[in-house]
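Left out: one protein chain. Kept in place: all the others.
Up next is chain A:
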Amino acid sequence: MTSAVVFKGVSRHFGSVRAVDNVDISIAEGEFFAMLGPSGSGKTTCLRLIAGFEQPTAGEISIFGQSAQGVPPYKRHVNTVFQDYALFPHLNVLDNVAYGLMISGVSKRDRHQAAEEALELVALTGYGARKPSELSGGQRQRVALARALVNKPKVLLLDEPLGALDLKLREQMQEELKALQRKLGITFVFVTHDQGEALSMADRVAVFNEGKIVQVGKPEDIYYRPEVPFVADFVGSSNVIPPHVTEKVTGTRATASVRPEAVKLGDSGLPATVRATSFLGTSTRVSLELEGVQMVALLAKGQNIPEVGEHTHVSWGEDDIHLMETADE
């Protein structure tokens, strides 16, 4: 399979700020690729580098095998769904969607027909005559999506497209986006700070921290087998076990991670004290302290819930502890 987007040692510095620092990525054609990280971690800058709004300070970007060096945004077969949607306020929905086709010289009749089809794709049939200001946030988001898709881009870039939507709409759009991507087979590059969103939608996730990619992999790998403490902590809040504790359990001196739902409380294991409990509905979250280390256990419904201040023992299955490469942190 050809690679849709390849970064080779790409950096983008703003003065002394290393927004993107020596990043290598290879995004396969037809892949749903998520860039996940906290704000300021460089994921949006990476997206803007692909779109062409930024030029790399160092390194090389190629899109479908062709170097993107010096190619302006309007000459790239890449379209973006902007975080604030950036719909043209003076045009109605139909002309917004048809804008790209108008620029490339498609006749009015043909581009309006294509725009109608794109609107149908995002379930907005009949909204063509409205102005963007007359639409809800979710509808604007769909218009922005249709406006990008109508140009049949080779890569679709999405910059936190669901950030402004409420929870219910966001979950609905996540499913629709995923279905749309499967149907169209276009490469999607999706930027988000929401780990749930990245894990549920993407084929692969790249986790960004301070301008660098700290781990790339399938959602299950990122979730269950974090390679560095940052990933364990940022993605799904795994428990990070310091080396001296890990050594007692496994005999290896290394930082390790354990999923909260894998932590068992009982009579055997390491002694710990219950600091707080909170009921979450399907499970109960128990905060524990073990040799000065904070840990969290998620106890499923039906398990015994300990009292705050109670002394207990913590254990986990051999497969549930995942050793990370670094012992120095």
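Just so it is clear, a residue touches a chain if its C-beta (ideal position, glycine included) is under 8 Å from a C-beta of that chain, and two chains touch if they have at least 3 such contacts; residues count from 1.
Definition applied: contacts and distances are computed from a predicted model.
Assign the chain not included in the display its UniProt protein name, restricting the answer to "Roadblock/LAMTOR2 domain-containing protein", "Carbamoyl phosphate synthase small chain", "Formylmethanofuran--tetrahydromethanopterin formyltransferase" or "Spermidine/putrescine ABC transporter permease".
"Spermidine/putrescine ABC transporter permease"
Which residue, A:6, A:51 or A:272, contacts the hidden chain when the whole complex is considered?
Of these options, the touching residue for the absent chain is A:51.
Would you indicate which residue among A:28, A:164, A:184 or A:249 is in contact with the undisplayed chain?
A:164
Where the complex has a chain not shown, which of A:9, A:38 or A:137 is the residue touching it?
A:137
One chain isn't shown here. Among A:7, A:99, A:190 or A:208, which residue touches it?
A:99
Would you indicate which residue among A:147, A:170 or A:322 is in contact with the undisplayed chain?
Final answer for the missing-chain contact: A:147.
List the residues of chain A that touch the chain left out of this view.
Interface with the chain not displayed, on the chain A side: 51-53, 72-74, 78-80, 82-90, 99-100, 102-104, 133, 137, 140, 147-148, 151, 164.
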